[in-house]
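In this view, the complex is presented without one of its protein chains, the others remaining in place.
Labels A, B and C are assigned to the chains in the order they are written; within every chain, residues are numbered from 1.
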């Protein structure tokens, strides 16, 4: 029987996760929530997802009708019809929501905007699927941490130990967000080291990592400049590192010089050609000609699509919590094949 | 029997037109051309489009094999298998190409980068489908002219005459083009009046129009600030103009205040939600609350997706040249329904 | 005896006006106000301007000492030592402030952020110096209106009548303001027509003008795309219009093609070479090769340095209110020569 999945918060991440879940043969969307009638409801209707209100308040529920949308009820009613809820509500309301989910007896998945201690368990497909098997609640790590996990965990697995410094060059606003700046400036994140890197240790505590972050005037991707110190005797070369990364799931390695993909603009254009909805790129993009191993120090750049790399991870996390697929590579393969089939990008 | 369509130049516009053509039940893709093996070939292969070389040169043709792509031959061979060719090659090579197309006995459609006098005939679905019926060659007007045609032609048809001044605020580079600036400046187009507005008169000579243009540091859409002088006794109101525009094909009218779509960023985000390939927006976007009729002067803003608004127009133009559909509204409806069905956005 | 000038609000505009006033032989700075100790106080100290608190509140006044700055007292004390106050406080507090200024018997000058009806009198050096002679309070019009006044008033004076449509392409944030976006979008101002153009009629009611405005992702200048309808029999040519503009005070006319000044970036770089403090450009910049007269329709582009074009106008306005210089051209010449001498840009 298909796992019934509720999406609490049908926004930037929620709408993407809903599509990815709906594409899976072992899952179905029980419903999605919005706080009020808006353009997002239109999309839910078009997809055929039952629409619920984020609140159980009768007035707010009936406001949907007034706005021209059929609302199936409040959050409680949705939870009663679900096995797992994916919480895609705005950050920092996780603790409060978790209580509701527990009371309803529904397993819960949070996003990286929430702190690790809401669930005391975090998730990344490539890092700790095993540790999440059968859990009641977990947190899919942020887009940045997911990106680090995809490339650093296999390196750590190969080397046995790894010490990493990462500078995160972050897009300052999402493409659909016109309110935020800066227009012409660089903004260092003055909390040093930043929280971004160390968050990786919630899914792979064996990697020692710190990070610095700066925000820059672009909307489309983050770029990580990574410096990893390998243990002596690592036995790797620049070429073998490239090969190791190339064989990881959800990692794309391309040569910038040969492909003329030299900036995040061309990476995103390639993603549009691939043809996923919203022009998304679920994969982490690594520039082959930006990888360089100097003695024990490994340098590389990777680009992160902040709106979508966590999307398939949420699908895998559902399987971890339900225990329906214990092998992370099998889940990843199943998730990605189903999305490709549904979005015509196979 | 389906019209066999060749796409000469499988780039930004060519790849989109190819998909739109392939979606039509009365057309099929005979093949697409590339100058050399590259990532664009990958896309053609995935779509199942026969791949040809832009040149008839044997060395260049065999370079495709070396690059790992099967090449069916040179341009001449493709033309021999086609009824109509859509020329999406870089601008200003039209005259030269037209000679080849004529020699091959293939009808030809050029893009707005070419000057009107290459064909002495231009095309816009809403303006002059009739005048193009059965022609040997035409030019689909540019993204900007197409945008003007969609909203100004119905206004002119209603009023009988129209004098227009338009300031075009243009994106300085496409999303996948990282080389061009400016990063932090406004660049007026010092050819005054600019060529953009008057190009509308190639498809609707009765509208009197001039334009000024400035380029600004954004990649996603052009915005037109339009001032139209209506003849006295026009009988219109701000509300009736909104209604007139709302009922035009390929025009979306939305209230910026209510929908929170207040910039081109949110317009493009809505387009991504609609879900066409590449996040395209074939429609012209008009802000309802930006329309204002003051006595005989009409003001409004419209946003143009420079990469895609001409795509369905090319499909209609094919039908005009073959004469397979004489009614423009019928062609538009057929084109758009087929694209919606193929791209799952119906 | 020198006119004693108070600057209420020592921020972006206030700091510039203070320097310009201090450069004049017939004026002196009585003091400047800040709301609290901050980096701006540093600048006032360095310039030798007495520092006052915007409020009369003792606690706020003594906070300056704590912050390491000598504060001479509250606003009342400053007004008691001044003949004229230039109000450079944030917009929309003008009405409230005017009451204080009147009570203190001090003449007052407001900035364009305030509405005209605060004073029922507005000021632009080139438009209505006469009408401001001896007045108790006036408002120097905004940077945009000042720019329109500099070029349109002489055209109107030559032609006798003028009907204008102007599209204002506005920088979305100032250079020192990193919080505002958009990063990658165009934002139309949906109040149509915008308030910008018609504000010109507060200083020159004989010009008929409307405007549209869009905000774009740049920080350095506004650009106006102007379409002016001249009365028939105007007797002007493109060349004579260029000549007319070239001979106006505080207007720079340069050929973009020859000077390679083709965007606002190069205009601002030229301003840095001129060498005024903050790299300011008090003049309106008109591209000679962007001026074009087509029958009775005149097209041109002008660039406006939003932070500084009103600065010398404030100095002239002081002379208008005190009646110390009745000829606007004489005041302009005196103002500009004194600034040039003080800033070494003569």
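FYI, a contact is a pair of C-beta atoms (placed from the backbone, for glycine too) under 8 Å apart; a residue touches a chain by one contact, two chains touch by 3 or more.
Quantities reported herein were computed from a predicted structural model and do not represent experimental measurements.
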item	value
Touch partners, limited to displayed chains, of the chain removed from view	A, B, C
Contact with the hidden chain (one of A:44, A:98, A:121 or A:185)	A:185
Residue, one of C:262, C:314 or C:335, that touches the chain absent here	C:262
Identified contact with the non-displayed chain, of C:95, C:134, C:176 or C:323	C:176
Interface residues of chain B (partner: the chain not displayed)	172-173, 175, 177-185, 187, 217-219
Contact set of chain C toward the excluded chain (per top definition)	15, 38-40, 42-43, 175-178, 183-184, 219-220, 259-263, 265-266, 268-270, 272-273, 275, 277-279, 344
Residues in chain A touching the chain absent from view	165, 167, 169, 171, 182, 184-188, 190, 192-193, 210, 212, 214, 216-221, 223, 225, 227, 256-257, 262-266, 287, 289-292, 294, 297, 299-301, 303
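The definition used in the following text is that only the chains that are shown with their structure count from here on.
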item	value
Category of the chain touch graph - line, ring, star, complete, other	complete
Copies chain B and chain A - interface residue numbers shared by over half, same or different	same
Cα-centroid distance, chain A relative to chain C, in whole angstrom	49
Whole-Å gap separating chain B and chain C, where each centre is the average of the chain's CA atoms	43
Chain B, residues touching no fewer than two other chains	184, 219-220, 262-263, 265-266
